[in-house]
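Note that one protein chain of the assembly has been removed; the remaining protein chains are unaltered in position.
We call the chains A and B, going by the order they appear; numbering starts again at 1 in every chain.
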Amino acid sequence: MSRASYALFPALSLVKPSDVIAEAPPAAERRAKLLARGIRKVFRRGRNDVHVLEEVDLDIREGEFMVVVGPSGCGKTTLLNIIAGFEKPTTGEVRIDSGLVDGPDKRRIVVFQEHGVFPWLTVEANIGFGLADLSPDERKSRIAHYVKLVGLEGFEHAYPHEVSGGMKQRVEMARALAVRPDMLFLDEPFGALDFITRHVMRGELLRIWNAEKKTVLFITHDIEESVQLADRIVVMTSRPATIRCVIENDLPRPRDLSSRRYLEMRDKVLRELGLAKEV
Amino acid sequence: MKPATSHRDRVTTFAAPAAVGALLVALWHVSVAYSGTRVFPSPAAVGAAVAELLRKGLLIPYTFDSLGRVMAGYGAAIAAGVPLGLIMGWHVGAASALNPVIQLLRPISPLAWMPVAVVLLGVGNAPAILLIGLGAFFPIVVAAMNAVASVREVHLRVARNFGLPPVKVLLHVMMPASLPQLLVGLRLALGIAWLVVVAAEMLAIDSGLGYLVVDSRNAGKRYDLVVAAMVSIGLIGFTLDIAMRFLARATAGRWSKAV
Partner (left out) sequence: MSGGVRGASAGSIESLSRHARPFAGLIGLTAAWQLAISVSDQSLLPGPAAALAAIVEMTSDGDLVRHTIASLFRVAWGYIGAAILAIPLGLVLGWYSKAERAAGPILQILRPISPLAWIPIAILWVGVGDLSAIFIIFLSVLWPLTTSAVEAAQSIPLKFVRAGRNFGLSRRALLFTVIYPAALPQLVLGLRLSLGIAWLVVVAAEMIAVGSGLGFFIIDARNAGNRYDQVVAGMLLIGLIGVVLDAAMRRLERSRALAWSYNRLSEVPKKAAAAANGRRGEAP
C-alpha cells in the first residue's frame, strides 16, 4: 500500500500497519543501534601480514535491513565476525546500544552459510538450543511458534541430514530467532543453496523479518540479493577492504524485480563495484 | 530389479570371501601334503586341534582370560586417554606442552615396558594389563585429539554465540560433534589392545591365547595347537572389530552424511 493510497482513501489508515507489508519509518528518523568506528584488521603471519580491513566505519540503524555486498574474500565475513564479537579488530571499536562489543552475545545471533545446525540434534532440539533457561512449557511453546514461523511444521523430529539445504537454513533462522535477539547477523546464509531455493528463501526471510522486526546485517556477494533485500546497501571494495559507498535503497516493498527502478538500483551497485553491464 | 540386486550383493558379500577362504585352505592343504612336512599342520590337523582344545576345556577359558585382560587395559586407556586427548585437542597450550612427551613415549613398544612393569607391579595379570593400557593409550589420545580437531569451527561459534560457558560448550557441542571420529579411533585402539595382549601373554603369563601359542610350541612342538590358537586369535579379533563397527554405526547414525 503506497502513501498515495492512504491519501486517497483515509479509511485505509484504520488498517493496522502490521497487517500490511510494512514500510519502515523514514530512514533518518531511526536511531543508530550499532556503531563501528575505525575498524582495521590485520592478520599477522610473520613475514606476510594480511591487511583485510582498512578504516571501516559503519552505522546500522534500529530495525533496518542492512546488506553488505562485495566480492568474495574481500573481508565481509571478517567484518561480520568482528561486529559479532568473534574476533577483535586490530584497531577500532564496535558499540551496540552504546555498549562496547567484546565477545559473542546471545542478543546478537549469527546465521551461518553452512553447517550451522548441529547434526546430532533434531530440528526441534536445534531450535531450542538457546532456550535452556526457560521453563519446559515456555520452551515448548516458543519452539512450536518458531517452527510454525519458518514453515517447518511436521519436521520437528527430523535430523538435519534428512532435510534439504533450504530447510536447514530455516532451522538456523528459527534457532536464532527463538532467543529473541536484538540483532541478526546473516553470513551469506543462502550461499550454499541453488538459485531457485535462494529466491524462495529471500521471500521467506523478508516475511519473517516483517513478523519479527529485527535489526539485520546481511552479508552477500550477490548483487541482486542486496537490491532485493536491503534498506541500505553497503558496497565494499576488495582487500584491503573499505566501504566504497552506502546506497539508500528506497524501493517500495514488496519489490518488483522487473521494475525500472529495481534495475536502476541494480545497475548502480554494479557500477560501484566496477563491473561491466554487459556479458 | 531391486530384490535381485540385493540378493546378488548378499551372495557376493558372503560367498566370495568364503570361496577365497576355501581356496586358501585348499592351497594350504596341498602345500603341506606336497612338502611332506612332519611338523607343519594341515588344515585338518588344525581343525582337530581346535576340537581338542574345546574338549580339554582350554579354548573358552583362555579366550576369556585374554578378553578380560584386554577389557581391563582398554578400559583404563579410555578412562585416561579420552579426557587427555580432548583437553589436548581443545587447549593449544596443553597440546604443545604435552605433545613432545606423547611423541617420545609412543614409539616405545608396550612390550619394551615389560621389565619396568614387572618391577612396578610384580608378575601376573597386572603388568600385562599395564602393557595393554599403554598400547591402547597413545592411539586413543591421538584419536581424541583428532576428533576434537575435526569439530567444525562453526559449531563452536554457534555455541559461544548463544552464550554457553566453556564447560557447556565442551559437553553439549564438542563431545557430540567429536564422537564419530573418536569411535573410529577407539575401534583401532581395541585392535591394538588385542595385539598387545597376545604378545604380553607370550612373554610373561600362564594363561590366555598368547600363552597357548608359546606353550604349545615349547611344551611339545604341537604346531597344530599353535595354528589353532592363531586362528582363534584372528577370529576373535575380527569379531571385536565388527562389534565396534556396529557400535559406531548405531550411535553415529545421525551424523552419517551431515558431518
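The rule is simple: contacts are C-beta pairs under 8 Å (C-beta built on N, C-alpha and C of every residue); 3 or more make two chains touch, one makes a residue touch a chain.
Being a predicted model, the structure only gives us computed values, none of them experimental.
Only one of B:P61, B:P83 or B:G234 touches the chain withheld from this view, namely B:G234.
Considering the full assembly, B:I108 is the residue among B:A26, B:I108, B:L171 or B:L247 that touches the omitted chain.
Mapped onto chain B, the footprint of the missing chain covers residues 12-13, 16-17, 19-21, 24, 39-40, 88-93, 95-101, 103-116, 119-120, 142, 145-146, 148-153, 156-157, 160, 166, 169, 174, 191, 194-196, 198-199, 202-203, 210, 213-214, 216-217, 223, 226-227, 229-230, 233-238, 240-241.
Note that in this section only the chains that are shown with their structure count from here on.
With each centre defined as the average position of its C-alpha atoms, the distance from chain A to chain B rounds to 50 Å. By the touch criterion given at the top, residues 152, 154-155, 157-158, 160-163, 173, 176-177, 179, 254-259 of chain B touch chain A in their complex. Across the complex, chain A meets chain B through its residues 84, 86, 103-106, 108-110, 112, 114-116, 118-120, 129-130, 159-161, 179.
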